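Mind having a look at this structure? Questions to follow.
We show some of the complex, not the whole, and keep each chain where it was.
Read from first to last, the chains carry the letters A, B and C; within each, the first residue is number 1.
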Amino acid sequence: MSEPTPIQIKEDKIYKTWGLSEAEYSFISEKILGRLPNYTETGLYSVMWSEHCSYKNSKKVLRKLPNDSSRVLAGPGEDAGIIDIGDDQAVVFKAESHNHPSAVEPYQGAATGVGGIIRDIFSMGATPIALLNSLKFGSLDNNQTKHLVKEVVAGIGGYGNCIGIPTIGGEISFEKCYEKNPLVNAMCIGLLDNTQFKHGQASGNNNLIVYVGSTTGRDGIHGATFASDEFSNKKKKQRSAVQVGNPFIEKLLMDACVEIIQEHSDWILGVQDMGAAGLVSSTAEMASKTKSGLMLNLDNVPQREKGMTAYEMMLSESQERMVLCIKPEFEKNVLNFFDEYNLDAVTIGKVTSDKQYKIFHEGKLVVDIPVDSLTDEVPEYDHHGIKPKRISEDREQFDPQIASFKESWLNVLSSPTIASKRYLYETYDSQVKSNTVVRPGSDAGVVRIRGTKKAIASTNDSNSRYVYVDPYIGGQVTVLEAARNIVSTGGIPVGITDCLNYGNPEDPEIFWELDQSVQGIADVCKHLDVPVISGNVSLYNEFNKEAIYPSPMIGMVGLIEDISNITTSAFKKSGDLIYLLGSTGNDFNGSEIQNQLLGRVEGRLNEIDLNAEKKNQEIVLDAIQKHLIKSCHDLSEGGLVAALSESAFDNNLGFNIQTTLTSKQMFSETQSRYLITVDSKNKESIEDLFNDNFECLGFVTNDSTFSIQTADENLDIELSEALDNWKEAIPCLMN
Amino acid sequence: MNFAVITFPGSNCDMDLYHAIKEGINQEVNLVSYKEKSLEGYDGILIPGGFSYGDYLRSGAIASHAPIIDEVIRLANQGKPVLGICNGFQILTEIGLLPGTLTNNRQNRFICEQVGLTVENNKTLFTSKYDFKEKITIPIAHGEGRYYCDSETLHGLNENNQIVFRYDSDVNGSVDRIAGITNKQKNVLGMMPHPERAIENILGSADGLNLFKSMLETQKSEVQ
Amino acid sequence: MILVKVYVMLKDSVVDVQGEAIKDATHTMSYENVSEVRMGKYFEIKFDNNSNDLEKDVDEICDGLLANPNIESYRYEIVGDIQ
């Protein structure tokens, strides 16, 4: 089968099936090249100009996000962002979505998502220290969704467990809109010494390009354009885009790359992972950053299959591969170094001065285009947003009619979104490396930094119901919830990575959701002075034209200055006083209770007082640092009902509370609140700190009962009954 | 005391063990590659957890053919202490230093959690610092941790007091709730739970520390 | 009772990393003449009674469960009645 000629590509508009628009194609042929691109060249443009690689539809929106603070050493643009944590150390982190691959092939899609984000971290010379993930699926009421959940979770665990990086946190939720388009976002955090920082760059004439890792096969070709494409029943052939992950090889690659960057930085100029759009994206990005040219000889690329074309090799997304730019005099050292790790390393090209991207295959020059044109000349689209009709004007709150307080309490606990996810996350090794201080199950996961008093807290959050009903405030809430999770653990929020998961941005209503929610995220980040240092955009999350809820995911990292400050959400002992910090209003729109009673969420959200929010964060951190607090849990979905129950479960304790709130308000999801326990001897000091803005609800008990007296009724629930509802809900639905 | 932690491609708890020795009991320790052929000069051999060779074929199966293995067997037969944890336990059964086999958990899933163990034999060089029937908490993290052996072997294990740790509840379907066993001579211990992850309270438990202390104490008393 | 034997192998385009590692191990065992190893899965499935269309059933079980059609291919033999 021979490749279409340039003329055929133009006349049959083949480029369109690869995602290039007519305007883009003519810009390439008329303005950039002055001739028609051949088959391979057209392929390179189509992947490099896809949304996944170029952010052409979202760049404008992303500029809203603040990316600087006194701690930022590198922001967006590198493989991952870098945050200074003092003592010459830094953390590097990033999140990545693997939604479409996981829909097609859940195990491998999730596994390679984890593998890909780990490479982003170690390509910076950082040692990966923790993984997190955020997963969204359809309702757990059909076999197909159960299968997806089982396989995605197995893929995440399979990769992370084998490579030996602890998975310390994440989130999982279930909503009809994700049934055919699940979201799989993975985040990795690495630790780095500032001085070792390596840019992914290829510079200096005649420096060599070295390929390391697995062989190149036909897997995943056009994965990047695939990720930027809508899904429909018709596109069954997308199955060919499957990539297969191999965590064993990645472990060797990780150990080798970290060692070569840290121990032999004089040999190398740049390191880049091959992620989406494989060889072309990694090498073109390397070259364009330094305004150099590049020459590659594909005959040297280790190949797994016979007869691969240049097009196939350049676009292959075979996993576990890296490229390095090295000094020619150290070529032997580098190749021998990788050989010791049983890794294949070969020189495939060199840096040139002519700013051209030249690819040779079987002795012929098959690509000859300006490097810049792949990365810098991508058109940027300015979309027009229109407010969706469903978004109402008034902020009137839903009034939940609660027939039975007890029944509603138990229903909230057994709702899959709130119920314990232990059955799923216990399949992840959360402790390997022996640094995990807070494992999944509390607010944020925490790993200590060996040899220092410091620890890193991290969380993944997204509440897409809120973003759906009110994109701007929903965006704000997402960041605030993440920040409260960090603060509850004793951490100071220092940086954010995100995954922006939305539908088709060419739909003005969806673009409006994107634009508004990012504005909300940006405004809160500025207010809290927390920069967004890396991230990822995943658009076109639709199935047969049904878009998902707008689902920005926030991955936040916090610094805990002293491990003695680490706090968890679990009640510690009977007799401790229980406080609610922050005031409770009637916030039922977008809430769990609304969803349960109405079967849907609707209505706008109340505006958030960011000053109050910030003040409460400061109070909590202050109290934690003064060691006044025994446990701290932020309030989110399910309000006080969920927070009280979750805090009680861990140590099998009960509680006895008496509140001025109504039973309804126990389900309210007002922002800026924390549930805190305190040794009774510290009553005065803590109330001083809380400064009026609190209610002392009661105390922790060990009589295995939840005793609740609200403004309108009394209720006793057996701990065991509540626990059963919460703990068994997911295993029950899964089996 | 001078310890060797043997590293295979894919081992991932090697540094955990290293730190347990260095920081937990303050002794000499070196990482030794699977490519080596000699363990001269070491007083204790530690085989770490992880996924040697990606757990291809069966966990531990490919590692059992690595160059270092003959030397491990030689030292074990000389009576030197050999400890295999998790993947290390799997390797020790594959090379025949310990009886039985580890295979898929009854749940057919990987499980990571803190579990309760009972010390069933405190008269070994690995457990002398524990009380008999002491209850301890140590984490597990494995997908293939179900211990299996035939009834004759089980009988022998019981007769010779080779069962050192038992799970307090049935966590993975192991025969007789076995979590760790020794060889007949009691100088080779294999266990699925990770004592090296339980040497500091901040990590959730320090109950694993006595295992390493026991090894040190026994060696000291032997030297005297 | 009908016995069906199913063989699942990785497609040629997918690297068989396990097979390669096993080959290497046979070489350290000094069987240098092993030139290739491929590793697959093997299933023995017993059906209680014949269904209307056993082949269709087995195909569906293979496609949906035993083999991952994205990366694996399968074949099977219906061994027939085994009492």
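The working rule: a contact is a pair of C-beta atoms (placed from the backbone, for glycine too) under 8 Å apart; a residue touches a chain by one contact, two chains touch by 3 or more.
Just so we're clear, the structure is a prediction, and the values are computed from it rather than from any experiment.
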{"item": "Full-file chain stoichiometry, since only one instance of each kind is pictured", "value": "A x1, B x1, C x2"}
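Definition applied: only the chains that are shown with their structure count from here on.
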{"item": "Pair exhibiting more inter-chain C-beta contacts, A-C or B-C", "value": "A-C"}
{"item": "Separation of chain B from chain C, taking each centre as the mean of its C-alpha atoms, in whole Å", "value": "34"}
{"item": "Overlap residues in chain B, where contacts from two or more other chains coincide", "value": "53-54, 56"}
{"item": "Set of chain A residues in contact with two or more other chains", "value": "246, 248-249"}
{"item": "In the complex with chain B, residue positions of chain A that touch it", "value": "154, 157-158, 161-164, 246-249, 251-252, 341-342, 426-437, 439, 448, 450, 563, 566"}
{"item": "Residue ranges of chain C in contact with chain A within the complex", "value": "12-15, 17, 68-71"}
{"item": "Residues on chain A engaged by chain C in the complex (per definition of touch)", "value": "104-105, 107-108, 214-215, 217-219, 239, 242, 244, 246, 248-249, 304-305"}
